[in-house]
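Take a look at the following structure, please.
Other chains dropped; remaining ones untouched in position.
So that you can tell them apart, the chains are marked A, B and C in the order they are listed, and the count of residues begins at 1 in each.
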Amino acid sequence: MVKNMGKNNKKLWGGRFLSSTNTKTEHFTESLSVDIRLYKYDIKGSIAHAEMLGKTGIIPQKDSVKIIKGLKKIQTDIESCNFRFSVSDEDIHMAVERALTDDIGEPAKKLHTARSRNDQITLDMKMYLKDAIKNMIVLIEDLQGNLAEKAYAYADAVFPGMTHMQLAMPVTFGHYLLSFIHMFERDQSRLKDIFGRADEMPLGACALAGTNLPIDRLYVAKKLGFSRVSRNSMDAVSDRDYIIETLAAVSMIGIHLSRLCEDLVVYSSSALNIINLPEGFCTGSSMMPHKKNPDVAEIVRGKTGNLIGNLVSILVTMKALPMAYNRDMQEDKKPLFDSVDTVCGCLEIISELMKSVTLNSGALNKILGADLGLLATDLAEYLVTKGIPFREAHNIIGRMMLSDTALKNPREITLKELRKFSDKFGPDSTKLLDMKNSAANKKSLGGAAPVGVKKEIRKWLKKNR
Amino acid sequence: MVKNMGKNNKKLWGGRFLSSTNTKTEHFTESLSVDIRLYKYDIKGSIAHAEMLGKTGIIPQKDSVKIIKGLKKIQTDIESCNFRFSVSDEDIHMAVERALTDDIGEPAKKLHTARSRNDQITLDMKMYLKDAIKNMIVLIEDLQGNLAEKAYAYADAVFPGMTHMQLAMPVTFGHYLLSFIHMFERDQSRLKDIFGRADEMPLGACALAGTNLPIDRLYVAKKLGFSRVSRNSMDAVSDRDYIIETLAAVSMIGIHLSRLCEDLVVYSSSALNIINLPEGFCTGSSMMPHKKNPDVAEIVRGKTGNLIGNLVSILVTMKALPMAYNRDMQEDKKPLFDSVDTVCGCLEIISELMKSVTLNSGALNKILGADLGLLATDLAEYLVTKGIPFREAHNIIGRMMLSDTALKNPREITLKELRKFSDKFGPDSTKLLDMKNSAANKKSLGGAAPVGVKKEIRKWLKKNR
Amino acid sequence: MVKNMGKNNKKLWGGRFLSSTNTKTEHFTESLSVDIRLYKYDIKGSIAHAEMLGKTGIIPQKDSVKIIKGLKKIQTDIESCNFRFSVSDEDIHMAVERALTDDIGEPAKKLHTARSRNDQITLDMKMYLKDAIKNMIVLIEDLQGNLAEKAYAYADAVFPGMTHMQLAMPVTFGHYLLSFIHMFERDQSRLKDIFGRADEMPLGACALAGTNLPIDRLYVAKKLGFSRVSRNSMDAVSDRDYIIETLAAVSMIGIHLSRLCEDLVVYSSSALNIINLPEGFCTGSSMMPHKKNPDVAEIVRGKTGNLIGNLVSILVTMKALPMAYNRDMQEDKKPLFDSVDTVCGCLEIISELMKSVTLNSGALNKILGADLGLLATDLAEYLVTKGIPFREAHNIIGRMMLSDTALKNPREITLKELRKFSDKFGPDSTKLLDMKNSAANKKSLGGAAPVGVKKEIRKWLKKNR
């Protein structure tokens, strides 16, 4: 913020004020340093508004033309760094109006006709949000695409499915990766729903009651690409639902990313080591010469706190605010911008990282080879097909897990040994003692069997590429 | 929880355990005291599952029939308080399975075939959630209906529109009430979107990988009224998105209610007193004989904390959980049940309360009569129609606000007095000095003018009644 | 809540009310179902109050005696389940006063002299809180004691210190466990500070302004074991800091427990398996016969969400409440009681569990034997003692980590091999290739060396036992 003009009588709203704004107040209340990034939406909105004012005859057509030309010049100035901002401008709206006044004089004083900053800011925010949502959707699709390609490459690669971080059943790495595609698909779905609700043009609500002047809100909505206009002026200026629900949806993306990253950290830990994280996404230690730390995954996991914190921030701010606009609502921007930036950064880098993740087959085979438990459920279900009630079969295999049999490499267990636990085990049962077969047998809809997984993957590859 | 059976070898999953569960563990880990309320969903799900097992031949048809009969009996027993629960049952699933086993013996041991508690609990929760959402939508519609009727009755009643809790412009009470109908409409919209995403049948995902047995998931989905089935077994058992997004949507309802209640508290405060809260919704003081406190509004406002706290609770619990099911997720129930119960209670009582709210016209008239400021914007817009740039008009009226004119009752201000500030004021301008006219002039789309407001209200009355 | 008495004119505050409380309102606003657990504090406080009223002559001494006798009988009745509560009593204060009136008649009507529920409830809550804090401190000390004993038993047991979940340096399990004792020590310290601040008697603040009657607050404070009285009546009734800061301190305990539990889950995971969780604290799977899941650790980890959620709940509720008492504040009880109960349950079971945790030396030795990286920092620091700048030494050992040397069992690496990387390695350097020596060499104050660790442990054992 370059310069404080300091005199309150220079405020565009200063008519009824006898004394000037306290300097500390000016610095404390300014939002320009945050809402400056809305400039292009603010200008675009003002252009549409000015066109409408001209078209309806509320201001002369020629003034409208001058205003629009002036606004375009301001945009150019900002983008070429030839624009001088001042703390005394308070916010992006006033900064633009003042510059316009400096530039084109009298006609500029007509721009704010039938408009308040109350409806203007929520217009700017909705325009920003719609773009931000589109961008997040693209990033999610990119991540889904990379996950789908990785899943395709590893559709047959047996992977230890875990629950409670305990070995559970063999799945494939492809199946595992697909599960995240589904999570991100719901994230997309939520973002699209929010887009639909936010796609409602608020300008014309003015301060809170609408206006006496014959504005044409539908015209403005069309110009700005909104599908409809708000139908209650008080709600229009006091509504921040679209920000809250975006921050909730973004927190959910954070939850999904944090779960993926937790797995990456654990699976690539030096003691387990079944996933290789590329060095380019790791860093070393300043003290310990041997370290290769999964920093990217950890930071993404850590940033979940940031995303949830921002959601709480706006919820607390909005709690119990009286109708209609209150200045507290200025505090909506920091959490929104921060969360959108954060989640976009996270999606982008995790998308990149997932492209280069590989499996460490040595460590994987050691785990998969050594654990009969992973096949316990298959053995129980086999007994079910032989007529043993599942609960009984569960008990029989439970006992097997306590025996020496469970200590062996599954591939070395003989039919004879199985029959010590139940004589229902037939010759075909030894085929169960193979991790690849186990995964392949999970043919139920949505199950781990590669045949179904591949079909699903192809669907996603088609969708996202 | 009546009785601890205490022996671990009685656990249905106890086959591989040598020692019994620690008693403290049993009490600490049990979820029955919370998930007991899912019993009817659990039983309904089990019936559909048993039908499917019979139909596909995974278990004999006759066993399926016995199981279903037994399950129905258990439901009757629970509902007639003839069912004995025990802490050692851990959860509702085990309680039902054990009772079934006690009752019908052998066939009961076949019920849990091709099923895990991992997919069973998320099925139960989704069935509960779908009903809860339907119920919340009904309550919201009821509240909207009451608001619409009240708005209709007060569509012409001038009310002081405020921003920053400062008098801003005249609106009507009907217009004010409509703004809340819009908020609650978005709440409904969100709930419907969540319903759509949650309407996906997870059973058959089993522990996390699906099953080797030839189950028919589509059959179960159809029986239970789901529109589709989940397509990835790992995602199906580890997904709690539907709970998180419900708690987010419910928090937003809380925000809206808290804002309405804040207004009710302020507007009915003894110093302002423009709204009458019916005595039936107030209580007195144990010490101060004169008090009539707006307790209902305050408690609803206060419970917003509860709703947001529950959202944070589940977000924190889910953060960075590894794939797939983890026992932490058991903690999803308390916040969900609590928030649904809380918000339903709040919606219901506020709906009731709003029916009997009335305006205190004496106090209202005192405020409306005394404040020229409420008409300041109209005066400025009048000057705009006379060709004065808005920013200049704003300044002129700003100065008027500092003058003695502003101290007068608006109705007593003469044309001559207005013309002291601008000679553009013509004879028609004195019509502006009337609060009713002011509201009536806000004819812009979505504005405060009764003509438009009434049209909107009729739309809502039709929708919700 | 047994019975609704239903007539508003029966309310003790009902004098100025014409109509009776709406039934829904009665159910919605009652807090009795929650604050019933405060009964003994409420009665104790009332006894002290009645004594003071008698002693100061505000009421006759004989009435005071009758009141006290009546109150004691009510306590006995409640504790022997001979007390009948009713929803129409609203809260524990009114329930007690009504019962007292039913029992002793006229004198009971004098009990509430110079008192309001506003100061009464915060008195009850502070008395509850002081007991709750004392109890939490005992539970923390018990946990610290168990950790210290386990640490003593494993003071020499080499354990893989990790950062970023990557093997970092050898420490001992004793040293590792000590780190949690320190966390819990800070938790205790916080609780004690809160106790000190909360130890301020609020009764006598009355509704918000104090009273005209000649009460003796210091007498009451002394009777109830408070060290001082509040000095501003408005603050006294509107203050809930003590609840918020307790919930913050309890959330921190939750953070510490969640970190311990995360480690327990990971270290006991079937793929890593360096810690044995006793079966008594695990449960099995309903579907997978082989599972032994670390449920207790997971549920404790999951409940962190609950604790943080409750903190947020009260923060949101208190945000922007006007002076002084508001009914919103009734919502302070549920989160406080819930968090105190939850954290006590967690501390207790984790204390129990930690007693029986053991190390799995087989798996530990496999990890420790195979990883030269754990000794990398020692090798670099050795070179420092030979005059090589640390940054250079770090680089030399970094290169060693990329060589075949790093693939060997550290114990089998020869001096010759070390000298391939630097000729500064002398004969004494091979002693570094031993995990036990490595830990023993960390003799810096607070370091991992058993000699220092044991000294610390003895300090804690003395403190807590």
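The criterion applied here is as follows: contacts are C-beta pairs under 8 Å (C-beta built on N, C-alpha and C of every residue); 3 or more make two chains touch, one makes a residue touch a chain.
The structure displayed is predicted, hence computed values, not measured ones.
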item: Given 3 placed chains, full-complex copy number; value: 4
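Methods note: only the chains that are shown with their structure count from here on.
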item: Identity of the chain that, by mean CA position, is farthest from chain A; value: C
item: Separation of mean Cα positions, chain C and chain A [Å, integer]; value: 34
item: Chain A-chain B separation of Cα centroids, rounded to whole Å; value: 23
item: Where chain C touches two or more other chains at once, by residue number; value: 284-295, 298, 312, 315-316, 319
item: Residues of chain C touching chain A in the complex; value: 160, 162-169, 265-266, 269-272, 274, 284-295, 298, 312, 315-316, 319-320, 367, 371-374, 376-377, 379-380, 393-398, 400-401, 406
item: Complex contact set, residues of chain B against chain C; value: 11-22, 24-25, 28-29, 90, 93-94, 112, 115-118, 206-207, 278-281, 283-296, 298-299, 301-306, 308-319, 326-331, 334-335, 345, 348-349, 352
item: Residues of chain A touching chain B in the complex; value: 12-18, 58, 97, 101, 106-114, 118, 161-165, 168-171, 175-176, 178-183, 186, 189-190, 193, 197, 204-215, 217-218, 229-239, 241, 244-245, 248-249, 251-252, 254-255, 258-259, 261-263, 266, 301, 304-305, 308, 311-312, 315-316, 318-327, 377-378, 381-382, 384-385, 389-392, 394-399, 401-402, 439, 441-449, 456
